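Of the protein chains in this complex, one is absent; all others appear in place.
Going by the order they are written in, the chains are A and B; count residues from 1 in each one.
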Amino acid sequence: MDINTLLQGIIALLAILLLAPLFAGVINKQKAIFTGRIGAPVVQPYYELKRLLRKETINAGSSSFISDISPAVNLIAMVVAAAMLPVGFMKPLISFEGDIILFAYVLGLARFFQILAAMDIGSSFEGMGASREATFAVFAEPIFFFTIGSVAFADNLTSIYDIYHSIKLNNVTYIVFIVVCSISVLILAVTECSRMPIDDPNTHLELTMIHEVMILDNSGVDLFLYQYSSYVKLCIYAIVEASLFYPFAVQNSYVAVIIFLVVIAALATTLAVVETVTARFKLKFVPQYLLFATAIGVLNLLIYTFTK
Amino acid sequence: MKNYYPLLMLISTVGLAFVGGLAVACFTKINSIMFLGDERKEVKHFHVSVYDYLSLGIFALLCAGIGFYPQPFVRVINDVAGKSFMPGSSSPALLNINWFYISLIFLAIAAGFILIYLCKLGINKKYGRKISPAWGCGYERLNPRMQYTASSFADQLNTIAKTVLGYHKKIKPPAEIFPAKNRFESHADDFVDSKIILPLFKRIDTFISRLELLSYSDIRYYVAFILVVISIYSLIGFLWI
Partner (left out) sequence: MQNVLSIIFCLSLFYLAVTSRVKTYVTVLQLQGIILTVLLLYPLIEHFSVPALILPATLFIVKVYLIPKYIKKILLDLDIKRIIEPTIQQFSFLLLVIFTMTVIFVASNILSKSTGIETIPFASGFSAVAVGMFIIIFRKKLIIHVAGFLVLENGIFLFGSTIASKLPMMIELGSLLDIFVVVFLMGIALNKISSTLSGFEVTALRRLKD
């Protein structure tokens, strides 16, 4: 690996880590505008994270060492997952054959520790969130492999960078294939990052459902690490979704970066519109919703197999 | 004939992802109910010796060792995966995985974790850390019995598959305003065990028990029966080989 690709990888990773709260801030600002308010400034998440660093850490009475180490494991797992994503044309820092499976399971490591830390607190409130997260993760993991994997299996590629680089939007069937894939990945992103219509990210106490429940009894540095890793996770899934449309065929790299930023902004608008317009599902409908995304993935695969 | 091997690989990967998700759910349930949170009932006499910790610790170190350095263990599997099961199989991408990257990434995860934890300890020293009771959702008297139980954790997953698992709950609704002691039981049968394997074995059992009668009657019948079975076996062996 020469110094140029190394530098590109580091710049990509730093871009994701530094701009992740900005993405969440943009979504919140757009939601406020759609509901007729002025809303908080776009850089508000940065102020909140800075505020959390100055607070005292409080842990629950019955917690053990798991509550101590889990926030740090969460953050480092998100950073490693972010290091595997191609941002625009830049080659990621970690890229080798078979890294698609490592990507999915590093995110699984973060989720595992978060569920354990939630059950560690010893209150029924967090146990409820942990059980829901475990159930929805069972149905959400296969969606990732069905969509990204079916793009990959056509050419026997197993590295995320190679997979995204092999997408060339030249004929109509392929474009429809990618569009249907992106609908599935959008449903997956909404589930994994706990946005509407699965979970409401605005409420922090009595009405919380999945993610906010699990981090309820943390404060100070712990809450900073959890919040920051949830922002990075949202950014990761946004890039997974937006890279499906990235025009790798465009030769001029600056035009390509601008198109990439436009696609991410469009994705932020889509998320804001979906959050404003839909109400939350009843929780027993969520596995069916995820099965709908899997069904779309199966249909996609069938059509792609039988057209060629 | 089109090459369907990548399609089969994709379907098996999806199946493995599903199984992996279920494994995470099961493991977190067992681990958290047994080790985390508060004790539900008080345990008076409890004694663990060093040798218990030693044996479990060896297994834990072995697991961590395989994670950090998988190369010699994967070589065993690669021999099997390298043979082609189907025409047009053995995609080379899975055999050429450079396991050095995996070790490097896990070492980086461990190093990064230690770094972040040290920063966290520094910040805790500066701003303080204290222990306080958890949020009881407005209920003042939070006691350990109100923690999430194992059946509540698994309830949602079981309800989705309740036709196959035969999942049913037995509960009597409370009769008065202030509820007295009550029972709750939830049960999931093993579908394969109770509907397929056990009836099959029962039927084989009734069949064989009729033959058993032979050994309790005249011994000459029993010797004749043995002679018949041995001749059938030798006939089969003779014709096969």
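As a working rule, a contact is a pair of C-beta atoms (placed from the backbone, for glycine too) under 8 Å apart; a residue touches a chain by one contact, two chains touch by 3 or more.
Remember, predicted model here, so these are calculated numbers, not experimental data.
Enquirer: Have a look at B:V74, B:A108 or B:I160 and name the one touching the chain we're not showing.
Expert: Candidates B:V74, B:A108 or B:I160; residue touching the omitted chain: B:I160.
Enquirer: Please identify, in ascending order, the residues of chain A that touch the omitted chain?
Expert: 172-173, 176, 180, 285, 287-289, 291-292, 294-296, 298-299, 302-303, 306-307
Quick note on the criterion: only the chains that are shown with their structure count from here on.
Enquirer: Touching chain B in the complex: which residues of chain A?
Expert: By the definition above, chain A touches chain B via 53-62, 64, 66, 69, 71-73, 75-77, 79-80, 94, 96-99, 101-102, 104-106, 108, 111-112, 115-116, 119-128, 130-132, 134-135, 137-142, 144-146, 149-150, 153-154, 156-158, 206, 216-217, 220-222, 225, 283-284, 287, 301, 305.
Enquirer: Name, in rising order, each residue of chain B that touches chain A in their complex.
Expert: Interface residues on chain B, with respect to chain A: 6-7, 9-10, 13-15, 17-18, 20-22, 24-25, 27-29, 31-33, 35-38, 91, 93-94, 96-98, 101-102, 105, 108-109, 112-113, 116-117, 120, 123-124, 127-137, 142, 144, 146-148, 152-157, 159-160.
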